[in-house]
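A protein chain is absent from this complex, but the other protein chains hold their places.
Entry: chain A
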Amino acid sequence: MITQNIRMSPRRSLLRRWFEPKSIKKMAPATAVIVYGLLILWAVFVLFPLYWLLITSFKLPADVNAGPVYLPWIDFTPSLHAWRELFVFDYEDTLRAYINSIIIALLATVLCVTIGSMAAYALGRIQYKPKFATIVLFVLCLVAMAVVVGRWGVDWRLSLAVALAVFFVLARAVGRHFKATLGNGDILFWMISQRILPPIVAVIPIYMMFQSVRLLDTHIAQILAYAVVNLPIVVWLMHDFFVTIPTDLDESAQLDGATRFTTFVEIILPLAKPGLAATTLLVLILCWNEYLLSLFLSTSNAQTMPILVAAMNAGERGILWWSMAVVIIVMIFPVVLMALVLQRFISRGILLGAVKG
């Protein structure tokens, strides 16, 4: 039994007025000062480099070299020198890289999101139970084939045929004896683990693959490579969106007579629009900024903007800060535009009314 008076007094002292909110949905004055102060600091920290880029693009080389000057018309006289250099004298190079970037990023994103969301839907709705032993057997057959080809110089087609034949003959027997299976979660993790791998590890094999099919310095090589590299992200994100959509809707559509593909296109995909928009934007930005793959897969014709920016850093004329600033500003522009367009779709509440009230 509690004997002491434990009722709390609502009397507001000066200290309380500062540190206690007026109602539970508001911030206390002192908290507000701290929170907004930190936010303003962060905003300055983030926005200042953008401002710096913008003014640098209007500086003459002499102004850049003269040391930090901040205010146009006061510290220095703005000039279109860098803009003119890139869009009048060197416009072919700039424009080509720009168009390359747009084509490659857009097509790679479309390809990646299309394939990725279909895979994610399948992983969200169909139970896969690959036998662990069968997978091990498959890998062993491939390794054996590689050894045979590499060591004894057997023709690879013959070797592949034999390896596959061995796999199919043994697969049933192995499947009967070893019952351990993997599930959808394992498949998902396998996919995302591809993204955990540092890209630099894979880039030389990728380079050699495209070299052997003579696709180096083409759009298609970069589109394929970008799409594949970003596929795990799409599958992972879209899977998360699809599992929030009630399976009742799928089942209802199936009973109504829809095929699985119709269900996906007509029912599920429209409901996953917010997720689709967010994922598309993310992949687009990743493709737009991709540097490493482009560095290896393109030499001149198919070069993208990030390569152009990097090139400004390594010319015989030293680092061309002013040109770099111009290129970066025009690079930011389309992404901001896409973000504004897609933002409309990244809103919640689209599932409202699907189930219950």
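Keep in mind that, in the parts below, a contact is a pair of C-beta atoms (placed from the backbone, for glycine too) under 8 Å apart; a residue touches a chain by one contact, two chains touch by 3 or more; residues count from 1.
Basically, contacts and distances are computed from a predicted model.
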item	value
Record-based protein name (UniProt) of the chain missing from this complex, from "Acyl-CoA dehydrogenase", "Fe-S cluster assembly protein SufB", "ABC transporter ATP-binding protein" or "Cytochrome aa3 subunit 2"	"ABC transporter ATP-binding protein"
Residue in contact with the excluded chain [from A:V154, A:L249 or A:V330]	A:L249
Contact residue for the chain not shown (choose from A:A120, A:L137, A:M238 or A:I267)	A:I267
Those residues of chain A which, in the complete complex, touch the missing chain	246, 248-249, 251-259, 262, 266-267, 270-271, 350-357
